[in-house]
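Left out: one protein chain. Kept in place: all the others.
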Amino acid sequence: MTPDLIAFFVLALIAIAAALGMLLSRNAVYSALFLVLNFGTVAVFYILLDAPFIALTQVSVYAGAIMVLFLFVIMLLGTETLPASKALPWQRPLAFILALILAGEAGYLLFFRNVTSGTIPQPVQTFGGPQALGQALFNQYLLPFEITSVLLLVAMVGAVVLTIKKKGEQ
Amino acid sequence: MEFILQPLTLMTFFPLLGVLVLLFIPSEKKNAMRWTALIASLITFLISIWVLTMFNASNPDLQLVAKYNWITVAGWNIQYYLGIDGLSILLVLLTTFLSPISILSTWTAVEERVKEFMIFFLLLEVGMTGVFLAQDLFLFYVFWEFTLVPMYFLIGIWGGPRRIYAALKFFLYTMAGSILMLLAILWLGIYQGTFSVPDLITKGGIDPHTQLWLFIAFAAAFAIKVPMWPLHSWLPDAHVEAPTAGSVILAGVLLKMGTYGFLRFNLTLFPQAAVQAAPVIAVLAVIGIIYGAAVSYAQADIKKLVAYSSVSHLGFVMLGLFALNPQGIQGGILQMINHGLSTGALFLLVGMVYEQTHTREFKVYGGLWKVTPIFGTIFLIVSLSSMGLPGLNGFVGEFTILLGTFGSTVLHSPWYAGLAALGVIMAAVYILYMFQKIFMGPEGSIVEEVKKHGHALRDLNWREIVTIVPLLIFIFWIGLYPAPFFHLMAPSVDKLTAAFQAAALAMR
Amino acid sequence: MTFFYLAPWIVFFPVIGLLVNMIFGGRFSEKVIGTVASLASGLAFVCSVLLAYSLTGHPEAFRWTIGEWIHIGTLQLDWTFRVDTLSTTMMLVVSGVGTLIHIYAIGYMHEDVRFKSDLKRFRRFFVFLNLFIAAMMILVGGDSYLMLFVGWEGVGLCSFLLIGFWYEMDTLARPSWANSNAAKKAMIANRIGDFGFLIASFLMFWAFHSLQFDQVFQQAPAIAASNPGLITAITLFLLLGVTGKSAQIPLFVWLPDAMAGPTPVSALIHAATMVTAGVYLIARSAALYVTVPAAQFIVAMVGALTAIFAATIAVGQYDIKKVLAYSTISQLGFMVAGVGMGAFAAGMFHLVTHAFFKALLFLSAGSVILGMERGHHHLAHHKGHDEHGDPHEEVFDPNDMRNMGGLRKTMPVTFWVYLIGALALAGIFPFAGFWSKDEILANAQQGGFTAVYWLLAIAAFFTAFYMGRQIWMVFFGEPRHEAAAHAEESPKVVTVPLMVLAALSVVGGALNLPGVETLTKWLEHTVEFIKPSEFIMSVALISTALALIAIFISWLLYGRKPLKAGEVDPLKKMLGPIFTGMERRWFVDEGYKALFIDRYVDIARFTADVIDWKFWHDWFHEKVIAGTYNWLSNVMLNRYADQRGIDGFFNGLGEWTKNAAAGLRRFQNGFVRSYALFVLIGVVAILGYLLFK
Partner (left out) sequence: MVPVSYYVALSAILFTIGALGVLIRRNPLIIFMSIELMLNAANLAMVAFARIYTVLEGQIFVFFVMTVAAAEVAVGLALIVAIFRTKHSINIDEMNSLKG
């Protein structure tokens, strides 16, 4: 057990625990906070995987912006908890069974098909740094990059249109 | 980028930009929509002026060509092929010119579903421009059918009380004719190996018998659209039920698609068949002239009168085209423009008064000249233009057509022109009848009727004057100095008639 | 020094005048509007004078092109003005008489009872008058048949507009369709003539390959030699045009109705200028007519028959303007007969003098009508206050000669000028009409047109008779209506033009005195076929004698024992039904209505309602096309083919689909979560398949 591995397992446990916490919390605010924790740990994994730029983006965009937005909406609507429902009685057990099958399939794929065997070459120093990513984004992937900007604009307009209050409505 | 910057492509599809903008305008901002549509069509008009400046009038061939392969499956070679020449340039200009005017005329007339109206209208403009520019038969057919849809909705949604019936009738009649044309187009594509019109012309070599069948198939589509007697029975319904702007475009441009089709396809692709069929077409045209004029006179509804007068006027156009000599064809093309201007203006004016009175029955009108002097004077000028008074546009067209027909070596008889000239007298009868019943005589009951509803009958306002004055300018211009118009079309028409001389020689 | 460059200005000035009045007229007073219009016409007259002056030193035709018009292949038409002796003669008449009438109209329109100080109407009147001058100038100044035709139809339009000037009322200011009907009738009758003109121009173009005067005339002799029928056809179709515009048989019926227009219009358009356009056309086409004597004979006969036919009708009229209208038709018959016989100078001469004296007569008649109206108005004001609100309760026709009488005393100036005009018209020595009418008669006798000669001579007899009758009835005797007793003389602006015209009617004969023949020599430069006419004493004596006898008879009947109010016309007592025929215009209008107009309306109605709508639109479309389609789809297919085979199969398929859908429908429960569940099932299944395949 290398310190590396120990750190990984600790962090992995925290991530899974946080995910389960999000899943099981009754209160949506707790869910959101658990999710922030999960995102944080995932960001650490990114650093370990030589993706520092993505890691920082993860923290600022997901853990920062998106989750704050979630919290805003939760507070705004004030419906942190929901009453129990009688609808779809077979939904829950079926979901658990399916989830188990899915996890099983994934495990089978990983550990019996051996998809990731072999030595992993050490990447160059700058791999995953902002400079390398920037080079790729602004040269090879310029058009998709520009399209994302349009996408964001459309999303923004869409959000405004959906939530705007028309004159005369209360 | 290169594709869209072709002048002709840009002109054809520019209204789509207006459609795009319209989609984003909230539906309660009606004025913004009207302005958007107006500006889009005005810019299209400016583009067409730009095209005109680039157009070389002394060149008889296609110009500013935009040509790309479109569908090249299974040995078919369908092209995106736009081009303009002397036969089409005036009609294109007419289309882009009438569109903003029609939009302006709907300013207060259309209050419901403004966005949809404007979108359909701009789509219609795309289709019409495309029809006049397409040089590939398949592309032409696509544009041709495409114009049906917006017009169907324009009549069917914003029309009068029997709009559904009229819209359906319009659609079905036109479709029925087009199907035969589609068959002929497919025949040409399969057996001649190309859909491109210039290629088909240079290739030639269809034997006269087949030519005649193909001619008839094309003629079926176009004759219904024109409409030639006796296929006109959809026209009064469509015109009476259509909203004003729809009538203007229907009379001004859509009917011209039929005559243009004869000119562009029937005459150029099947010259021998055209020579053979000319007497038959001419007889139908003459009957149409006289029949239309007689029937117009007996109408009790103003719009119906104008609608039937179109049958008469387009009879003149057809007669001129099938005189197959320069005078006849040039007169025919000019008369297409004239009819678009005069009858378009008449529909506009009728629409303007209808907007206030909500009736078009002659019997309630009378003496309006005193109440609305500007309206009366403009109506008079337009009526006279429609009647063919010398010095106004209608005369130049009618005279050259009749002159050409009279001396046509293909028709070879003065009787066609002689009988058609009776139409000139009959035009005076129904036009003067119309003018008299609306504007002269004692004040009609409608004046009091309108007063009862609060407002007195008003004269034209500034917007309406702005709508109609451009038409008046052209009415006078063509009447007094038609030379620029003839210059634009002369080389192409000469080229066309030279082909007929060859065809006539070949038949001997 | 020549002024030929002024040629287009004869049109431009009136156009500028009408534009000024149209655009700025709203701010002008009556006087200013009238002055602008008169000035425009006057400047055109000045131009015409300068053009005529230029021609004295340069008698060949001068052509001035201002722009291209229609150029297609061999068809080459331009906007070209032609200044030659014939066209300037017409220009002088049109603008000269026109200007006088403009001035007269300023006074007349103000006085008209129907006017009621409506400034817009006043302006509109002068705009139309200027438009007329412009169109008439195009007609006479054009260098091709087609440009002539532009003016030809243009004056027709002005005629329509001005006849229908009071479009909402009749001559007695009652609401009515009468005036607009008259206007429409005039235009349509003219259009029938124009049809002839158009056909003639087509024939001409394909024979000569040109419509330009010089080119046509040059080729005429050659073509007449090879194909005389063609030229005959051209000339006869032109004649149809002439009968429309110059109101000859058979298209004359519109002119009497045209009297519905204001009196200055009757004088200018329907007496002096527009209606003579036909005469001008024949004179202009002299080169064509002289090549085909048969056509010449027909033209002369049409003219002569019209002259006598209209003259007989004039005898039986009571409306002062109607008498003059039929007289105009009759005199136009003289001119047409004259130019038809090849006596172009004589025809044109009569045209000019007739313009003077007939304009004079009409304008004086207008003055009489105004006087009567003033009298009537005066009366209505003095007659008690109860009917003050409606002075027209009793229908009073100021045009009716039976209401007049004795006006000699109340309207002396009008009387004298009227008398001059009447004598000129009757052809009494030495007034203008004597010389010109005599020249036509002399030519008829000399040229061997005996029938024409006698017809015209008898027509001249009738002319003198009905003018005598009119003078006695209007100006002599006792007033037959109180309005006539209270009639007042017209103001200066009305009477001064009358005096000018009267002077011209007296001395107009000097234009072409026998032996001097100024006009003939002047026209010779243009019309090469003018025969030098001689003065034949016997003809002059016979016609003068006939005129004097006629006047004597009219004195016997109307002057010696003046008509009393309500008394029947003495001629009616003598002639009975013949007089009724004259009075009712020989029932020509009724005949035309029954034969042509009603038939056309019937045919149009029948075509529109029955053939087009009931049969073609409703029956054919609904029953045949739509009905057959429905029948095929419903009855045939549904009952036989469909229900057995295809239907069975498709019904089964339909049932199955329906049942399957009902089962599957349960999955569509609307809960997003369960949809997601199904998605996951799919994911698991696909993944499983990929793993274990």
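For reference, chains read A, B and C in written order, and residue numbers begin at 1 within each chain.
To be clear about the criterion, a contact is a pair of C-beta atoms (placed from the backbone, for glycine too) under 8 Å apart; a residue touches a chain by one contact, two chains touch by 3 or more.
Fair warning: this is a prediction, and the values are worked out from it, not measured in the lab.
Here the chain not displayed is in touch, across the complete complex, with A, C. Contact between chain A and the absent chain runs through residues 2, 4-5, 8, 12, 15-16, 19-20, 22-23, 28, 31-32, 35, 38-39, 42, 45-46, 48-51, 53-54, 57-58, 61-62, 65-66, 69-70, 73-74, 76-77, 79, 82-83, 85, 87-88, 91-92, 94-96, 98-99, 102-103, 106-107, 110-111, 115-116, 120-121, 123, 127-128, 132-133, 136-137, 141, 144, 148, 151-152, 154-156, 158-160, 162-163.
One chain is missing from the display, and on chain C it is touched by residues 665, 667-673, 676-677, 680.
Note that only the chains that are shown with their structure count from here on.
Listed by label, the chains touching chain A and chain C alike form an empty list. In whole angstrom, the spacing between the mean C-alpha positions of chain A and chain C is 92. With centres taken as mean Cα positions, chain C sits 34 Å from chain B. Interface of chain A with chain C (complex): residues 87-88, 91, 94-95, 98, 101-102, 105, 108-109, 113. Interface of chain B with chain C (complex): residues 169, 230, 233, 236-237, 291, 294-299, 308, 325-327, 330-331, 366-367, 369-370, 373, 384, 389-391, 395-396, 399-400, 402-403, 406-407, 414, 417-418, 421-422, 424-425, 428-429, 432-433, 436, 439-443, 480-483, 486, 490. The touching residues of chain C, when paired with chain B in their complex, are 67-73, 75, 79, 120, 124, 146, 149-150, 152-154, 157, 160, 164, 167-169, 175-177, 179-181, 183-184, 187-188, 191-192, 194-195, 198-199, 201-203, 205-206, 600-601, 603-605, 607-609, 612, 616-617, 620-621.
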